[in-house]
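Shown here: the complex without one of its protein chains, the others still in place.
What follows is subunit A.
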Amino acid sequence: MDTSDPAAFVNGGLLHMHVGQKVRAVIQVIRSDVGSVVGKSTDDIQIIVKGSPPIPRTNYIEVIGVAVNDNSIRAEIWTNFGDTFDAYNYDQLCQLANGWFKHLFL
């Protein structure tokens, strides 16, 4: 068992708290560029995810990687999360995992 390398649950508004650290986020893809994906986080903030998404990809993708700055992530792991997703529920989880229940995650 090892908890030395956690990935914090983040939305766009919480990304600034973990710059330089490992994070995980679910984004709704807006468009794909060369070497990056522009998406909308679960709190409706536009973020850039650097890397190569899976092919084929779904509308919602979970990315796990390092937060480069306030609005971009360098992704190491991409996971298709389907074309429908409860973004509000996930956003609430992000709030709780970085707030009152932070001790259960980080």
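We take it that a residue touches a chain if its C-beta (ideal position, glycine included) is under 8 Å from a C-beta of that chain, and two chains touch if they have at least 3 such contacts; residues count from 1.
As a convention for this text, contacts and distances are computed from a predicted model.
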Per UniProt record, name of the chain withheld from view ["EF-hand domain-containing protein", "TMEM9 domain family, member B", "OB domain-containing protein" or "Glutathione S-transferase"]: "OB domain-containing protein"
Absent chain, residues of subunit A that touch it: 1-9, 24, 60, 62, 64, 77, 79-82, 84-86, 89-90, 92-93, 96-97, 101, 103-106
